[in-house]
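Of the protein chains in this complex, one is absent; all others appear in place.
Order as written gives the chain letters A, B and C; numbering starts at 1 within each chain.
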Amino acid sequence: MTENRIAIESLDQFIFGRCPSPVVCGKGVEIGNGRVIPEINFTLPTMEINTSTWSDIRNQYRSMIQSVMKRAIELSVPSLLVEFETLPPMTHNFEWAREIIEILSEELHNSHASSGIKCALRVTPNDTREFVRPPLLRQGKYWDEMMYFFENAAAAGADLLAIESTGGKEVCDEALVNADLQMVIFSLGVLGCRDMEFLWNHIVDACNRTNIIPSGDSACAFGNTAMTLADQRMIPKVFAAVVRAATIPRSLVAYEAGAVGPSKDCAYEGPYMKAIRGIPISMEGRTSACAHLSPLGNIAQAVCDCWSNESVSNVRLLSAFAPVVSMEQLAYDCRLMNTSLEKSPAEAYLFRDWLVQSDAFIDPQAFILHPEVVLRISRRIMSRSQFYDRTVEAVRAALDELSEAATDGMLSLTVQEARWLDRLKDIADKIPDTENQMVENVIHNAETLKFIPEEYGLAI
Amino acid sequence: MTENRIAIESLDQFIFGRCPSPVVCGKGVEIGNGRVIPEINFTLPTMEINTSTWSDIRNQYRSMIQSVMKRAIELSVPSLLVEFETLPPMTHNFEWAREIIEILSEELHNSHASSGIKCALRVTPNDTREFVRPPLLRQGKYWDEMMYFFENAAAAGADLLAIESTGGKEVCDEALVNADLQMVIFSLGVLGCRDMEFLWNHIVDACNRTNIIPSGDSACAFGNTAMTLADQRMIPKVFAAVVRAATIPRSLVAYEAGAVGPSKDCAYEGPYMKAIRGIPISMEGRTSACAHLSPLGNIAQAVCDCWSNESVSNVRLLSAFAPVVSMEQLAYDCRLMNTSLEKSPAEAYLFRDWLVQSDAFIDPQAFILHPEVVLRISRRIMSRSQFYDRTVEAVRAALDELSEAATDGMLSLTVQEARWLDRLKDIADKIPDTENQMVENVIHNAETLKFIPEEYGLAI
Amino acid sequence: MEQLQKLSEAIINGDAKAARELTREALNHRVDPKVIVKDYLIPAMDEVGKRFECNEFFVPELLIAARAMKGSLELINPILASRGDKPAGRVVIGTVKGDLHDIGKNLVASMLEGAGFEIIDLGVDVSPETFVNSIKEKQPTFLALSALLTTTMPSMKHTIDALKEAGIRDNVKVLVGGAPVSSRYAEEIGADGYSDSASGAVGLVRSLMT
Partner (left out) sequence: MEQLQKLSEAIINGDAKAARELTREALNHRVDPKVIVKDYLIPAMDEVGKRFECNEFFVPELLIAARAMKGSLELINPILASRGDKPAGRVVIGTVKGDLHDIGKNLVASMLEGAGFEIIDLGVDVSPETFVNSIKEKQPTFLALSALLTTTMPSMKHTIDALKEAGIRDNVKVLVGGAPVSSRYAEEIGADGYSDSASGAVGLVRSLMT
């Protein structure tokens, strides 16, 4: 548990490119120290990963990083982050990951040497623990593989480590499609937080031993799954907005265990991490439409420190391969933010406010990222100190904010959405007051729910 | 010839989303009347166009327009322009173009009927006259095909017509790779302007007869070819910047002949058209990186009325097909510009200035689009009344602006670029004073230069 | 018949208890089980589907209805089977090898189940061999494959190839879906159908039944 104060107290400390605790990494990269930097991601096109395709895969990563760095240098990008998110076979077999990390790191080194561009490599293995169902979270082959990965990434050339961990997902998946708020709280506030604490203590320990930066975690498997379902009109947007709120205490655990940021690009709970812990955050919005559509295209940018494309596959567009296109778009977006920052803080605040106002009142999921809302909900979350209590508080605070905004006519909701908002408030009122009670209600159902209590330190 | 006054006299009338002469078109679309609207383009992926692939082609256009409109509606886009730029076989055979225009127009109608979204269809046939070499510009099969297209597009469902005409290109191509400024001026200021006058009188006439809006022309084949060559470091950027300036009088001819805008997205001479004629303009920048990279990612946006992706092929990205990704990016960009416009003009000017300042001093091609530079060069161009004189004036004014900015240290140039700037100034000093002189110098070389003087109304 | 109208409503509102009760009652009154299915259950689910298409319902409401429908069918199907009536199609479903994504796959399974199909869910990370064995054993009408990664999409092709090799490709209709999959890709690998959404899958399967 941590102190209850939040790191950013007021709106005029809450802006893109600046945060209370900047991170320095790689070859001269400073994150959150006055300038937004691009974070570029790329992945393979449709192809298989096996020994017969491996040399092509190596070539593709080599050509992706080369062409991306070439364009970054042509566009005078002063500093950037490259993220390598592995594909599952590369987490299973670290030797494959090692080869790619070495290629990327070597090319970053060359670019830095030839042009002085500041750069760093973030590596993100997959959370493969759910390859067994129900997942084994603290033992077994997959746990061992992941830990081996964390222990060895630095030596291969990675500067930062991250993960999108999935503890609790086995329960949350079902809860999402059923819009079951109670089980969302259980999966995130009980299972998710507990797994995060266990996992991140191990990760931070491995990072400290091998001298690499433990950056952050993303509740992608929870919040973004909800967002995608809502975008396809499968579940209500107000529900997805509340799920986002419920992920906050869960993701916070990583930073309490020692992660220092930047948070993961796809972690839209990032602004809360920045507000509460003061760490720099990576965000993605309209420039990541290549990876997923979203209702957060502009607002995601409002308080970002890195600006990312999430991921793009190496397919050919009319101009160039898609990773180069992403690089160019990120470069211009960052130039624009940094131009306003260089002018004066007052001007940059204006820019932030447009980014916010252009999205915030159209979609409840965007509204939850409104900086004022972020600060208010953050304070409420940090008024509690237990994982579970914070999660319940986050959900209730989000519901209160949404209701109030809807009542004021600030946030427009369809009839169906409004009906669901009322329904969710009713459910939230009846949520068990303590983690113990919640666990007691649920644990006898563990088998049906497909999770193993012991893997979360829960005794039956 | 037109009056010498320019339509926009000062910086505080020169902003995105507003122009002196807005255009109303299609189903309720207003362009340049207080709001920037997206202009979305898409094209086929790698495939052939023939009778056996035709049904697939129809399906692809149908699914592209449907998915694009679906996303636009989901994102509450109030108003948009769709551009259909044909592929050469569709200009040769209008029946093919007709089918696609009908599909697009039908789907726009459906979207408008079901959601109220305002929309209009711009159709742009190819300038196929150069299918014979040297080009026949005023007669023959290709001319007839093009005119047939213009006469019939409205009946098929098009709301606006445009073209990227190529008169003079046969001479300019060689001039570009040789950085031959004299021949650039001849190809644009003599040949280009003459062809524009002839062509656009015919187009405007056809449009008036068939009740469709003659929107504009682009010097793409000249200015953007130069930009692409410069981006690949084949020709100096200062030269490409001067070529851009040389295209201004040429493109202006369309509006003097009766085109009313919006100008074509890829016409980066657009800000000059807006300044001089007061028409609304379409522009493309970082969001058109899918179609071509550029040094103009942000500054292109500064005074746009439509904001475009130029074109994207229908390939699958991780999130969706690429046209949908473009639609989402344009929607968010426009939301942001419009948010600042709604706040107050003063705030929107700030935004415009950041867009300008983030690019203008890094690349001479961006510098030429600086709104202050645009107004100054526009005034100098309009101080002359003949096509040729204006073209020479545009070139000299651009060289003066670049030299001054380089001398002041505002614009940074490499040693090589600076050397070329000096060289270009020397050449500009020696350019014939009158069109007659210029023509006399060149015309005996017509055969080597691969153009037919009569096709430009030039007697030998 | 008023009671049966209530059965339809119970399904639409996802009231599983009432649906089961009303079904039991109807069967006791010797209403032809085929009539119950054809005239009340399926129209009820069609109405649910329609509300979903019109954004009146979300998936949770759709799933509750599907569960209510399933409860009724559990009473009806044994009777139909005892009369020798063929049940609606059987569907083997799974996420292909290397891929762990199952929300989309689960949704499709639930919706098909709600539409009266029998579902055999092989889970995630399913190898071509497992699919082949299941098809040999269960003789389904449909095989539905899901993939969410560009690097696991090729497993769809492998699975279809394995069916061919086992000589059972023509015994089953293969449907594919998942974020990176397109109708073009479906065609390329020789699948019989593709849907870009879970809700579209039901219509697809029905259209291929005829």
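Brief remarks follow.
Operating definition for what follows: a residue touches a chain if its C-beta (ideal position, glycine included) is under 8 Å from a C-beta of that chain, and two chains touch if they have at least 3 such contacts.
What you see is a predicted model; the values in this text were computed from it and never measured.
Although it is not drawn here, the omitted chain touches the following shown chains in the complete assembly: A, B. Of the options B:104, B:123, B:146 or B:179, the residue whose C-beta touches the omitted chain is B:179. Contact with the undisplayed chain is limited, among B:313, B:338, B:358 or B:378, to B:313. Of the listed residues B:139, B:344, B:414 or B:441, the one in contact with the hidden chain in the full complex is B:414.
Looking at subunit A, the residues touching the absent chain are 316, 318-319, 321. Mapped onto subunit B, contacts with the missing chain fall at residues 43-49, 87-89, 130-131, 133, 173-174, 176-180, 225, 229, 232-236, 313, 414, 416, 420.
The definition used in the following text is that only the chains that are shown with their structure count from here on.
Summarising the inter-chain layout, the chain whose CA centre lies farthest from the centre of subunit A is B. Per-pair counts of C-beta contacts peak for the chains A-B. Centrality by Cα centroid goes to chain A.
Separation between the centroids of subunit A and subunit C, computed from CA atoms only, is 34 Å. Subunit A and subunit B have Cα centroids separated by 40 Å. If you average the CA atoms of subunit B and of subunit C, the two centres end up 51 Å from each other.
In subunit A, the residues that touch at least two other chains are 43, 313.
Taken residue by residue, subunit C touches two or more other chains at 150, 180, 185, whereas all remaining positions touch fewer.
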